[in-house]
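The structure that follows is given in the form of structure tokens.
With one protein chain withheld, the remaining protein chains of the complex are depicted in position.
Think of it as A and B in the order they're written, each chain with its own count starting at 1.
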Amino acid sequence: MFTRVQGWLDERFHWADIIGPLKKKTVPIHRLSYWYFLGGITLFLFLIQVCTGILILLYYRPSANEAFESVQYIMTRVQFGWLIRSIHSWAANLMIFTAFSHMFSVVFLRAYRKPRELTWLSGMFLLFLAMGFGFSGYLLPWNTLAFFATKVGTEITGQVPVIGHPLMVLLRGGEDVTGATLTRFFGLHVAVLPGLTTVLILVHLALVQYFGISVPPGVEARWKASPGDARQMKFFPSFFLRELMAWYIALGVLGALAALLPWELGTKADPFAPAPAGIRPEWYFMFMFQTLKKIPAKVWFVDGEIVGIVVFGVAGLLWLLLPFFDQLARGRGRRFVMGAGVFALCYMISMTIYGYMAK
Amino acid sequence: MDTWRNSCCAVALLLLMFFCDGLACAQQQNTCLDCHSALDPPLQVTAETFAQDIHSQKGLTCASCHGGDPTKADPEAMSKSAGFRGKIERSQIPALCGSCHSDAAFMRKYNPSLRTDQLGQYKTSVHGRLFAKGDRNVAVCIDCHGVHDLRPASDTRSKVHPLNVAQTCSRCHADTAHMKGYAIPTDQFEKYNTSVHREAMVARGDLSAPTCTTCHGNHGAAPPGVDSVQNVCSTCHVFQNQMYEKSSHMSAFQAAGLPGCVVCHSNHGVSDPTDARLGTGPQAVCMQCHTPGDSCDQARAEMLANLKSLEDAIRDSDKLLSVAETSGMEVSQARLDEDQARDALTKARVTIHSFSKELVNRDIQDGLNLAGKTLQAGKNALAERDYRRRGLGLAVIFILLTVVGLFLYIRQSEREAPKV
Partner (left out) sequence: MRRRIVELLLGGGLFASIVTFLYPVLRYLIPPPVPDLGGDEVVAARVADLKPNGSKIVRFGTRPALLLMTADGEYRALSAVCTHLSCTVQYRRDLHQIWCACHNGMYDLSGRNISGPPPRPLEDFQVHVRGNEIVISRKRQA
């Protein structure tokens, strides 16, 4: 039956030519191969988000008056609404975690090297899009924490030199965070960002497919010396089945989290109430937030916040250009990138922990 | 020549008046303050203090009450010919203040909505009546309102702002030396500070909570008579009064000349009425009159038992709902019902004042029904939580089965066809 369908497709679309390369796709096997799973898991979590997101869309109402109540409705009245919504919230956080992990594994396994610079760039933009998803999605339940976190977050955006204020107004749909902001974030979250992300994912996957899976330099050298040691696994069916296992386990973890630690509702946002104590952003923004908090109010004559924003902007730009640094002065470039990677990872982890410990 | 000099002086004086500092200068020259700001108390009145005074802000000067001429220096300033009265005699104060404040036509020029019956009321008060008999120890206007830094009652710094009234009254009424010779206690302020009314005002900022003047009156201050206590308390506590009027206690207390609400709740130290008052312990009020074992004692015991059963039911369902909440279940509707059950308990406690166990029982039953509903909601929430966990368990088992199956399949197929 299967072969008959394939035959039908082949007569029309040269199906055999299309799946030919896929059948030949291989994955290098070595001590560090397990890191290869991270990208796939991130993709899997994104697919989960799309599915649960569409389901939530059936009941959610994006207006300041009704948003909170509609989420409450999903959590309490809709059958298994609690499950769908909690999975969506947990998967969002897990996805960003795996995306960051995937990125760092690429840095430390040096998979960004020539010729894979564009893969790196597309991946970085995907990470920015993921964080945009997180930021826009966080506001949608319209609870107190989300409202004020958005207020602070967009306020900081407004501090960017030159373009900050117009950008903030564009994001907020006005000068303040209101129902207009909610509608705008909703549009971003369900239409604009998904569209961009889908395109970029296809580009990213196509690039990965085109260049094949990268091998870490140490392993590469060893295999060059003795080609007999090189081991590759067929993608179909071997690696694919293993990846399926990983995805299944991830699904189990998600279900457990949703059932044992359901995502809370909070209290409905009241724009006129004063901000409660302890407003913080989601954990993936915490390191930036904590940094901004710790910078003194004025550095020479410049506003501390602006210094922080500019520093992060420059750091982000340098990070984007990492593959190109690698090319410079052979050994030095590589050491610089490794050092930057270690520094970035340690900085992010420690500032995040600091942000949560400090009161 | 003279005209020239006079006009120069006039111009100089005008310029002086325009350019010199201080409110007194802005209005008119005030030589009184010039000297008296430099003196020691009790003669000291500084320009800053007097600037805060409401009379000063309305344009009155020292001379308005004390006479004299504020534009001249001594000795013309304080001369009899200028009408100087010096320090106003204590016996003259009510009449002096009343000379303006009881004149409706005059007061209308400044604040048409201010009352003008203060002096009349004062004359009916205990202070006023004793004052008329020659007692100069009692309070007169300035003792409560202050004199040179008098502020309107709405100003939080005023001695007669609701938050400060008790403190002001206590200056005399808690001073045992001052109150010697009057046959009244001096512990009212101390007791009031322990009361729920004081707590409402200070801790919750509820300015509508009663202070001394709420029950005693301000200008016409006098304790409410034994038969007026009920009326005074029922200004706010309407429902309790309605219940009390239906009860046997009202006629019994009236016949015995007992002061209604005060018998059980006291007057100044009105404390939080806990259920222990219905008991037999040290806080019990019923058993101060009633004989143990009689029908009233039995009714009391029954009402107390009912209250306790409702309180326990609410507490049990509250515990269950909290467990459900921490497990992640959404129970806001049940919490709403729990609020209503608590309202029913409060209502039952109000109905106690009817001293009828049937009436109390009706409210208790309503509350118990609600508490039963919320308990059931809590149980349902926990059952739902268990259902979810069972579902999760099932899903995890199937997932593990699949994963194991995948693992075995991979191993098996790769034994036959190597992966590399």
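Here, contacts are C-beta pairs under 8 Å (C-beta built on N, C-alpha and C of every residue); 3 or more make two chains touch, one makes a residue touch a chain.
Keep in mind that what you see is a predicted model, and the values were worked out from it rather than measured.
Taking every chain of the complex into account, the chain not shown here touches A, B. Residue B:236 is the one among B:95, B:236 or B:305 that touches the chain missing from this view.
Along chain B, the points of touch with the absent chain fall at residues 206-209, 235-239, 332, 336, 343, 391, 394-395, 398-399, 401-406, 408-409, 412.
Where chain A meets the missing chain, the touching residues are 55, 58, 64-66, 68-70, 72-73, 76-81, 83-84, 178-180, 248, 251, 271.
Everything that follows uses one rule, which is that only the chains that are shown with their structure count from here on.
The mean-CA centres of chain A and chain B are about 56 angstrom from one another, to the nearest whole unit. Contact residues of chain B toward chain A in the complex are 328-330, 332-333, 388-389, 391-392, 395-396, 399-400, 402-403, 406-407, 409-410, 413-414, 419-420.
Residue ranges of chain A in contact with chain B, taken from their complex: 29, 72, 75-76, 82-83, 231-234, 237-238, 241-242, 244-245, 248-249, 251-252, 255-256, 259-262, 264-265.
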